[in-house]
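Let me give you the structure first, and then I'll get to my questions.
With one protein chain withheld, the remaining protein chains of the complex are depicted in position.
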Amino acid sequence: MVDTVKKFKGLSRELIALRIANELEDGSYVNLGIGIPTLVSDWIEGRDIVLQAELGMLNTGPLASREDVEQDLINASCQPVTELPGSSYFSENESFAMIRGGYMDVAVLGALQVSEKGDLAGWSNPERGLPEEIGNIGGSMDLAVGARKVIIAMMHTTNDGDYKIRKECTYPLTAQGVVDLIVTDLAVIEVTKKGLLLREVAPGVSAEDVQSVTEPELIVSRDLQEIQL
Amino acid sequence: MVDTVKKFKGLSRELIALRIANELEDGSYVNLGIGIPTLVSDWIEGRDIVLQAELGMLNTGPLASREDVEQDLINASCQPVTELPGSSYFSENESFAMIRGGYMDVAVLGALQVSEKGDLAGWSNPERGLPEEIGNIGGSMDLAVGARKVIIAMMHTTNDGDYKIRKECTYPLTAQGVVDLIVTDLAVIEVTKKGLLLREVAPGVSAEDVQSVTEPELIVSRDLQEIQL
Amino acid sequence: MDKVYPDVDSVIADIPDGASIAIAGFFTAGTPIPLIQGLARQGAKDLTLICMQMGPGNEDIAQLFMNGQVKKAICNYPFYRSASRGANSPVEKAVRNGEVEMEVYPMGTFTEKLRAAGAGIAAFYTPTGVGTVVEGGKEKRKFGNREYLLETALKPDYSFVYAQKGDRMGNLTCHKTARNYNPEMAAAGKITIAAVENLVEIGEIDGDTVHIPGIYVQRVVKVDRPNYFPTID
Partner (left out) sequence: MDKVYPDVDSVIADIPDGASIAIAGFFTAGTPIPLIQGLARQGAKDLTLICMQMGPGNEDIAQLFMNGQVKKAICNYPFYRSASRGANSPVEKAVRNGEVEMEVYPMGTFTEKLRAAGAGIAAFYTPTGVGTVVEGGKEKRKFGNREYLLETALKPDYSFVYAQKGDRMGNLTCHKTARNYNPEMAAAGKITIAAVENLVEIGEIDGDTVHIPGIYVQRVVKVDRPNYFPTID
């Protein structure tokens, strides 16, 4: 348990999204989950990256301005979006065939907790008090098991200062052992077979600072850098 | 074994097809197999019946005349066909989803043998001498298990005068217990739980004549009629 | 073939108490709202609703719960995102109070169960949900190095779908992201009812652009396009 709330000042949600945008390779197909992941789209306009909207669209464009809103053109967060040259539409079933079939190069997802083994808990907060098997699963479980690479975008701790990066997840799992990279307001951490590798830290934040708000022991990279934006 | 070849003169292939066309209800979706079944299409022009071509088309029209041939518009027998108002195209996979999913009201199929239990053998003639699991299965197995009603169109005996309607099929099966109605050059026979019910005979052919070229014992309908064309 | 009914009330009149009904649409997009509203008027009870959402972005579904018409919900994203907003939602209340039974599936599994029903597939093995509460008592099996869950087909008595354009034979085309669940739910339903915004004559739709072949659609009704604005928070 972390005893102080928000010990360190790190990146904004927008800059977490920017760091992730820099991680994406040109020519890749990417799905962005609800929350911080959605903000990644603001940083890739004009790049050679195709976004998927899981309800059945490839090459999703930027959010629609009020006068461009089409009821039949929304993203998975139910926001009105626009199309781009080369956009295509298909059924939800085809969309998840694509996701499970391994066609998403990267899924960027939010998380409530991530374990040092790469387990992801993101769909259900038990504090809401619903029966354990009931909640908004959405597309997260399929994306977590289907995407070639899973990047987590989240704040490093809860609003109460609790660990979100943990030895074991205590919340209901989305999937086991699927997370490849964790990008938070404080750090960029790679999930490796040997454990969590701390690769980058936010400006003004040390490796020790990050460790103090991370439950499992971090391996500090020999090439530890400040997060490059 | 029947010891004389072609004992009785019955209906032509075209009239077998006509009898089957009369069996089809308006408003139904129908798949026609290769051989005599294909001829049924000549008798339903203008009727409210939708034909499926199993490679991925609904509302298949008549065969194309030479000047109308389109390479991209063929039926399952690889014959150039035409389209009708309301024709639609889809993938082979969707086509068989439709077939297995129970959407074909009727499949009209050819057969090498049919048993009194409604077993169908139609895809492989062992006399060709290929390994038993190898041959042209085509769409027959899916159609046989998927269609709501299976009507067999065939000559009553082989060219050598052998039984085709048998106690047990001796050729490799297409499916078990699927046949509902058998229409041959000599008779219309319904497959019932109690056995084969002889409902209609060709002009000039008696129930005894039909029995003499049919291995299993036939139940003769109280309403036995001459085939109505 | 003419599958067109004169109005919403007649097209759903025979739906009995206890029926299972799949309702297409991703939150708002492609949802057959006039049919859901008709169902509220029609009054059938003890219904099993099979629908991705159960309220957020779709107040008309929530109304069916408030009317006490729903016995069971099979879904994917039933609640508002916000816990505080959810606490006041009739759907979430009904689930908390045990008045409604609810099954939740991952989105891909949910749609694949319907697809399997339409395609004559009894069951399938998916990697989604392994190691999670979704496992429940389901069979888990290894293929290659990976574990998969066995999920079975889900066949609704009725499916409600929405299309931008439909002809009298039931050939349908959908528009952009309003396609979503419509094709697979249309194929899954024993009786599929299509609400179409534009009813056209047979032959007006190019066969290469049909998204839902008419064979899957038993009834068609012309509706006015409902006006809605999305929100799921």
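To keep things simple, chains are lettered A, B and C as they appear, and every chain counts its residues starting from 1.
Basically, contacts are C-beta pairs under 8 Å (C-beta built on N, C-alpha and C of every residue); 3 or more make two chains touch, one makes a residue touch a chain.
Since the model is a prediction, treat every value here as computed from it, not as a measurement.
When you scan B:71, B:159 or B:228 for touch with the missing chain, the hit is B:71. When the omitted chain is restored, the residue from A:50, A:137, A:165 or A:179 that touches it is A:50.
Listed residues B:26, B:67 or B:133: the one in touch with the omitted chain is B:133.
In the full complex, chain C contacts the hidden chain through residues 112, 116, 119-127, 141, 143-144, 146, 148, 152-153, 173-176, 179, 207-209, 211. Although one chain is not drawn, its touching partners on chain A can still be listed: residues 27, 29, 48, 50, 52, 57-59, 83, 85-90, 94, 96-103, 146. Contact between chain B and the absent chain runs through residues 34, 53-57, 69-80, 83, 89-93, 96-97, 99-100, 119, 125, 127-142, 145-146, 172-176.
By our rule, only the chains that are shown with their structure count from here on.
Averaging the CA coordinates per chain and comparing them to the mean over all protein CA atoms picks out C as nearest.
Chain centres here are Cα averages; for chain A and chain C they lie 28 Å apart. Spacing of chain B relative to chain C, judged by their CA centroids, is 37 angstrom. Residues of chain C in contact with two or more other chains: 115.
Residue numbers of chain A whose C-beta contacts span two or more other chains: none are found.
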